[in-house]
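Once you've had a glance at the structure underneath, I'll fire off some questions.
Here the complex is missing a single protein chain, while all its other protein chains stay put.
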Amino acid sequence: MVDLLIYLAAALTGLALLLALYRFVKGPSTADRVIAFDVLTIIGITAIALLALLEGRGIYLDVALVYALLSFLGVIVIARYLERGL
Amino acid sequence: MTKAVSLFAVFALLLLFWVLLNGSLATDVLLVGAIAALIIAVLFRRQLAVVTEFRGTPQAFLATARYLVYLLKELVKSNLRLAGIVLSPALPLNPGIVKTRTRLNSRMGRLLLANSITLTPGTLSVELDGEWLYIHWVTVESSDIDAATASIVAGFEQHLEVMYG
Amino acid sequence: MNSMSPLILGLSVLLCVTLIGAALVAIRATRLPIAILAAGLVSLIASILFLVLAAPDVAMTEAAIGSGLTTFLFFFVLARVRGAEKDGDELAGDELAGVKHDGVGK
Amino acid sequence: MESLLAPLGGVLLVAGATFLLLGGLGLVRMPDIFNRIQAGAKATTLGTLLSLAGIACLQPAWAAKLLLIGLFILFTNPLSSHVLARAAHRGGAEKSPLTAVDRLAEDQRGDQA
Amino acid sequence: MIKRAIALLLTLAVGALFASLLVGYVPDSELNHTARYYAERTAEDIGAANIVTAIIVTYRGLDTLGEVTVLFISAAIVGLVLAQGRVLNNAPNNAPRQTRAPVSELLSTGSRVLTPLILLLGVYVFVNGHLTPGGGFQGGAIVASGMLLLLLADPLKQFSHRLIAVLESLSGLLFVGIGVLGVLLAGGFLDNRLLPIGTLGELFSAGVIPVIYSLIGLKVGAEFSSMLASLSETNHTENSEET
Partner (left out) sequence: MISLAQMAMAAGFVLILIGFYGALTQRNLLRMIVAFSLANTGVHIVLVAVGHMRGRTAPILDAAVPVADALTRVIDPVPQALVLTAIVIGLGVTALMLAYALKLHARKHTLDIAKMTELKW
């Protein structure tokens, strides 16, 4: 039962990844792609956590922690670039 | 708060972060964490002064709990509302940027206010200029300053005001 | 959990497709910031792929260095050569679509 | 207790993934950058938080680290959304024709005049 | 156009080479000789839970020393190359720095809170290098990211290059010093048995590995920070074009 739910969650996450990827490829502006990038990173965090669950290795979560930091810094660097503050 | 007390508060906060990170209370973990937290707290004591703007009164702690409950409630409620908008074929939008006023003076209080407003989908803080807060609103109900303030800002502000002033 | 291996295989198919798609965007994008962003995305997906391949050390390094610092360095440099892009490709000033930049913060 | 926690975790996981999907859908459907930030960044935040809570139910030993990841996301994500929205507005990003009012742009024009 | 066709042809040729490699590839099902040695002996000899860390810091410690040196040299060259440009461009007027867009108040407040947490995360990553998928290089990159956040929140901030350089060389010297101590007191250069090996899985275990990885973390963090700082202090060349 729980296995089935995990399957379903993974499938939905994959679908969300594809949707965000569509926005990334389509654009049209750089800022749109940045927000798609941010969403992709956040989906990546979920994917890593799911992977840790599937493999039963809690240590993978450290990578998710680094990601949480990166999604923030990346967006800020690019936003500062866009508003000419870098 | 005196300098020593505020330094200690920062140190304790960093140590708490460290313990959560390690998920262990062994002596060696605590020892290394205490050293690292002390060095960082001393190096960044001026920067971190904003953290200790928190008023340590019992009312403030009570307000923190109420604030968290309110935030979670709003988070779920507004997410569901936004889900309704996204799923409906007609995409019923009425977006706009409205101007609101905040009474909060402390930096940390304003950061938390803007963050809470951004976290609840439907509203997004775009710019903070002195006491004026410009908010992008997916479904604008009123572009009047006072009305917008009452419906977006006031709910969070009443708790944050007790916490940070 | 061995019953989950088809799931992991499906995930990695998705990751590989995304990886190659992002790489093509990185090569073909008309504007440089987008190319750099897409290269960052390639690193990001690669790092999840490393995790699937049971290499968490590499995944963390790729996340922190490949996807993080490299992208930041690129944007630092890009901010310093802004306006010199008319050669070789068409980086117009309007990174934010629609309206032309008329000297915001210039 | 144990038997109750696992299904709860599974349900939370699916709910979280649903919000992720809704976020992705919003990202695709919304007409302009501000609305996309609204739909994309925020729905996915809740989605990730719910997923992490679900995993914490399935593996209670990891709760501390998952809580930390959740808190980090909860604090950083609105900040980055704000900075991006501000940059987009300053850069004069295109707004959807539906946009009713833009007090910020009005005030900025007022300052310059 | 001809150039493009040649490029395509070359790519296809390399692709054919890769394809033949891929078709002939049979994944191993057993660890090979070297890997088996590492998998079997690491826990006993080194005491590190993370075998990759054991390889990087102890079995192949000399490589890592060389790597850190290469990184130091490249950071130094980046600084040198960009410093020259600074002298050239600064001569007429150094006004461009003030023209940057102001930072949002929220970002500067947020970065005050987040920078210490990021630095602490970096420390966690490099101190726990022998237990978790972290280590000096990752931790160093995270520390440098924290510095980057400071730089973003306050673009006019000047890093103390002297402090970075002192930190960098001090940790490098200590690294080499521990290596030499290994020759004198234990089995060889960078031998980790200077300190007791301890129990597998505890923070104070694997001998001197956590100390070495912390030093590497500080050194790498300082190097990356200095790279970022020298890039951020370079003037925008666009402005010099207009004058």
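Residue numbering begins at 1 within each chain, and the chains themselves are lettered A, B, C, D and E in the order written.
To be clear about the criterion, a residue touches a chain if its C-beta (ideal position, glycine included) is under 8 Å from a C-beta of that chain, and two chains touch if they have at least 3 such contacts.
In this text, all values refer to a predicted model and were calculated from it rather than measured experimentally.
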item: Interface partners of the hidden chain - shown chains only, full complex considered; value: A, C, E
item: Residues of chain C (touch criterion as defined above) contacting the omitted chain; value: 2, 8-9, 12-13, 15-16, 19-20, 23-24, 26-27, 32, 35-36, 39, 42-43, 46, 49-50, 52-58, 61-62, 65-66, 69-70, 73-74, 77-78, 80-81, 84-85, 87-89
item: Touch list for chain A against the chain that is not drawn; value: 55-60
item: Residues from chain E at the interface with the omitted partner, ascending; value: 3-4, 7-8, 10-11, 14-15, 18-19, 21-22, 25, 27-29, 31-32, 34-36, 38-40, 42-43, 49-52, 55-56, 60, 63-64, 67, 70-71, 74-75, 77-78, 81-82, 84-85, 88-89, 131-133, 135, 137, 200-201, 220, 224, 227, 231, 234, 237, 240-241
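By definition in this document, only the chains that are shown with their structure count from here on.
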item: Chain located farthest away, centre of chain C as origin (C-alpha); value: B
item: Chain ID, smallest distance between chain and overall C-alpha centroids; value: A
item: Chain located farthest away, centre of chain D as origin (C-alpha); value: E
item: Whole-Å gap separating chain A and chain B, where each centre is the average of the chain's CA atoms; value: 23
item: Length of the line joining the C-alpha centres of chain A and chain D, rounded to whole Å; value: 11
item: Centre distance in Å when chain B and chain D are each reduced to the mean of their C-alpha atoms; value: 15
item: Contacts with 2+ other chains: residues of chain B; value: 17, 21, 111, 114-115, 125, 127
item: Touching two or more other chains - residues of chain D; value: 25, 33, 37, 45, 65, 68, 72, 75-77, 79, 81-83, 86, 88, 90-91, 93-94
item: Residues on chain D engaged by chain A in the complex (per definition of touch); value: 6-7, 9-11, 13-14, 16-18, 20-21, 23-25, 27-28, 33, 36-37, 40-41, 44-45, 47-48, 51-52, 54-55, 58-59, 61-62, 65-66, 68-69, 72-73, 76-77, 79-81, 83-84, 86-88, 90-91, 93-94
item: In the complex, chain E residues that touch chain C; value: 50, 52-53, 99-101, 125, 133-135, 137-138, 141-142, 144-145, 148, 224, 227-228, 231-232, 234-238, 241
item: Residue numbers on chain B that touch chain D, as the complex places them; value: 17, 20-21, 23, 75-76, 79, 82-83, 86-87, 91, 93-99, 111, 114-116, 118-127, 132, 134, 136, 138, 140, 143
